[in-house]
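A single protein chain has been removed from this complex, and every other one stays in its place.
Order of writing sets the labels: A, B and C. Residues in every chain begin at 1.
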Amino acid sequence: MTRRGRLALFAVSAAGLSALLLWAVAGLPDFGHFQGRYGATLNKVAVSERHATNVVTAIVFDYRGIDTLGEEFILFTSVIGVALLLRETRDETGRIHDAVRSDALRLVGIAFAAVLFTIGLYVVAHGPITPGGGFQGGVVLAGAFTLVYLAGDYRAYRGLTPQPALDFVEGAGAGGYAVIGIVSMLLGSAYLHNFGPFGTPGTLASAGTISMLNLATALEVTAAFVLLFTEFLEDLQLTREQSA
Amino acid sequence: MDALVPLPVAIPLIAAAALTATGHFLEKRVDDLTAIAASAATLVISLLLVFHAADHRLAYWMGGWKPRHGLAIGVSFTVDPVGAGFAALAAALMTAALVFSWRYFDEVGTLFHVLMLAFLAGMCGFALSGDLFNMFVWFELMGAAAYALTGYRVEETSPLQGAINFAVTNTLGAYCVLIGIALLYGRTGALNLAQIGQTLAGRSPDGLVVVALTLVVCGFLVKGAIVPFHFWLADAHAVAPTPVCVLFSGAMVELGLYGVARVYWTAFAGVPGAHDGGLRDILLGLGVLTAVLGCVMCFLQRHIKRLLAYSTISHAGLMLIGIALLRPDGVAGSALIVIAHGLVKGGLFLCVGILLNALSTVDELRLRGRGRALWPVGVLFTLGALALAAPAPLGLFLGKSLVEGSAAHHSYGWVAPLVTAVTIVSAGAVLRVAGRVFLGLGAAEDPLLSPEPDEEHEVAQDPERSGVLMLLPTAALILAGVGMGLVPGIEHHVKHAAETFTDRQSYVATVLNGANEHTAVDSLSLLTLHASSVAWSLASLVGSVLLALLALYRERLVGRAARDRAYALVGGGLDALRAVHSGVIGDYVAWLTFGVAALGGLLALVLT
Amino acid sequence: MSYLPYALAVWIFVVGIYGVVSSRNFVHLVVCLTVTQSSTYVLLLAIGYTNGGTAPIFADVPQTSKAVDPVVQALTLTDVVVSVTVAALLLALAIQVQKRRGTMNPDELRELRG
Partner (left out) sequence: MIPLQAAAMALVAFFALAVVLTREIVRLAMISSAYALTLVVLFVIFQAPDVALSELVVGAVAFPLVIVVAIVMQRGGE
């Protein structure tokens, strides 16, 4: 198809699709007037049943914990996939230089990384209580590691994140999530059943397996994103070296 | 026994995670062994689930969140024989592919095995889940693993192109599904299929319901490779490693169609008008279009993997025809086609893998006569090709005869001749390959066939790779596919499974009210042969052999003038058809948009 | 006002697909794909919104107060992760294309056809 033909086909189709979609959303409840029983019920019972004041976290790690198992493994799989797709470049060996050579800049970067690291830990730990959790905190933690890389000390970065350790943490995090589900079964209940212990709502580690699953997720996400960043950045460094 | 339900998902995932965590410290071969063991365990458990669910459907609530006052608050895996059977088929094909791949993917360490196991978990989860959003999650897991596996040979451009086309179209399909899910949630406040169905039932459909149905169906049809959403399939299959193609053709594509059938029968079957002729005609039309286009394109290929890929598209069309009848016996026929086709096509792809490994090409013309040395492969390949031609009572015969019978019963008498014609063309193409490659028949050149970039090898040659380990799973798949229809009682059990599958009321009762009705079927009788279906099957067998011979010897059999006239008649059409399959992702997405809009418009006409 | 947020989602969806169809650069194509996906976030969250509702987090507010639907938010969280993963895979593929062929233009990849 020529480009013009393609755009013409799309224009006609998109007009039809838009009309269909607008027709569909006209059937939704007025904005702001939704009354779904599912969400309303969970809002009512989650805190007392699961001792997690953040209902979203309770849903993510408990009521619909199996979705999150799948989600963890989608991330896990895509990291493995990226490693597979970018693998060849590791044989195209080249020395990776530090991106930044100024010591002052390095110091600022590393100090900033330390701050990010603390924030990341906080976000992870308070997942069951306030907004945030394993995923968001994990990405922040990975960002902290990446900052060390960007601040320029490649050897320090690789010392912090050796490949076997990263792979181990990634596998342990994702696998840990799935294994916690099996533990529930060994205790005689359903897969991913929350077997406690429950503490006072609003305190850390109050929500039984939610806290454990949150931690497993944090491990997995941190390692996954560090691996992703490493794959891409090393690949680009090498590309640049070769073209230079 | 209920405790088995989460295991087909949990076992491969845990094995994948464990391989990744310890991959740097493992002895060689541990990855092969772990992956095969996990996959075989999944197969055994899925088979147990098939038998366990044979007389009653299981609803397993993750996290123990049983419904409260009829309201689903957790996620259920709702297991019936069809769903569990799909998981078993995926696990069987995976096990065969992994045995075949022994020492195959050493250069990438554990990466290949981890991706395959995640892929398997995604397929099992999709087949077992009873929650629409949860299905979407597993759909994406399947996708993420499949895109990466498609691009395995990163040193060439065509695998990258195939993987990109595959990833972009299927991702857009998944977004369509997700928009559909959001619309349904806005209407029903539910994500569980039974709950959605219960809320929609009995109320006449409006725009929201029609469009939600359109979007969910289209999203799954992208995976199911139904025209005009099929473009990605041939590109992805042509370039993926052959053990991966086994899973793509044998299970993943079919799971897309399974998704359509599952969502229709649980969520939409209660909608007034959904059962009338309009919807049936639209889906039948799509199935026919796909079956015909697939078999024509199949016949035009010389790249054998691409040829088999188009044959899969053609069979996806046949399966959709069975589903489109919206009757239990049609669903049963489709399910039987899925099993037989999955096993046979998987075996055929493995045959191609052996050819590629030994002779460093997958081009039909370049392979002419060179397959003689590999005669056991030739025997298996020919058997597989004949099984596709569906001679009574072997191969795809049983499934096809059920679909034809169901169609004839509901006054779609044209289905039987059409299915036969399509079978003749697509099986004829595979037989032509068998004749040319393994017997050296036919001409060395054929300008009619599409030139494609050839492959030389998918992995480095390894003299220690065992020929027996490659031949064994190939033979197992093909022989199982050929003889599947002879298993005592299979016809009755599958028919019964299809009746369970299509019974929305009892689905709701099991899921939301915990009802547990047992409906046993006890039959070990052999399949029934009707005179008409046997006649059609003979026609397709003889027809496909004759067509293959005609294709090989048309220079000798047909005079020049007649040939020229034939080219003048259809040549332009074939070239146009080829040109539409441009390999450009922008075109594919434009066609996808067109398909959604057109299908939505048609459904709006017939349902409201 | 009452359907505007839903119409916004439709707008983003269609505009994003237009970007994918018309793209001349794989990075652009991937970004447009994430734009398309963001329409699903907007649609889900808009559906779950309740006038005057608080966030479904009861750390500082009493549990009896009116809150927006938490389920759609959980779904959207999963959705965000999916979007990252697909983007990462596609970018990895795009990088390899650039290395092999020196082009980022999808229209120039024409090995598989017919």
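Brief remarks follow.
Note that a residue touches a chain if its C-beta (ideal position, glycine included) is under 8 Å from a C-beta of that chain, and two chains touch if they have at least 3 such contacts.
Because the structure is predicted, anything quoted here is derived from the model rather than measured.
Here the chain not displayed is in touch, across the complete complex, with A, C. Touching the chain that is not shown, out of A:Phe73, A:Tyr157, A:Phe198 or A:Phe225: A:Phe225 (per the contact rule at the top). Contact with the chain not shown here comes from a single listed residue; of A:Val47, A:Ile66 or A:Val139, that residue is A:Val139. For subunit A, the residues touching the chain absent from view are 54, 56-57, 123, 131-133, 135-136, 139-140, 142-143, 146, 225, 228-229, 232-233, 236, 239-240, 243. Those residues of subunit C that touch the chain absent from the view are 1, 4-5, 8, 11-12, 15-16, 18-19, 24-25, 27-28, 30-32, 34-35, 38, 41-42, 45-46, 48-49, 53-57, 67-68, 73, 76-77, 80-81, 83-84, 87-88, 91, 94-95, 98, 102-104.
One rule holds in what follows: only the chains that are shown with their structure count from here on.
Seen from the Cα centre of subunit A, the chain whose own Cα centre is farthest off is B.
Chain centres here are Cα averages; for subunit A and subunit C they lie 15 Å apart.
Our note on geometry: subunit A versus subunit B, Cα centroid distance of 31 Å, whole angstroms. With touch defined as above, residues shared between interfaces to two or more other chains in subunit A number as follows: 3, 6-7, 10, 14, 17, 21, 25-26, 28-29, 34, 36, 38-39, 42, 64, 67, 70-71, 74, 77-78, 81-82, 85-86.
Residues of subunit C in contact with two or more other chains: 9, 13, 17, 21-22, 43, 47, 71-72, 75, 78, 82, 85-86, 89, 93, 96, 107. Within the complex formed with subunit A, the subunit C residues making contact are 1-7, 9-10, 13-14, 17-18, 21-22, 43, 46-51, 55-59, 63, 67-75, 77-78, 81-82, 84-86, 88-89, 91-93, 95-96, 99, 107. In the complex of the two chains, the subunit C residues touching subunit B come out as 9, 13, 17, 20-23, 26, 29, 33, 36-37, 39-40, 43-44, 47, 71-72, 75, 78-79, 82, 85-86, 89-90, 93-94, 96-97, 100-101, 106-107, 109-114. Subunit B makes touch with subunit C in their complex at residues 133, 137, 140, 143-144, 147-148, 151, 154-158, 160-165, 167-168, 171-172, 174-175, 178-179, 181-183, 185-186, 191, 234-235, 238-239, 300, 450-453, 578-579, 581-586, 589-590, 593.
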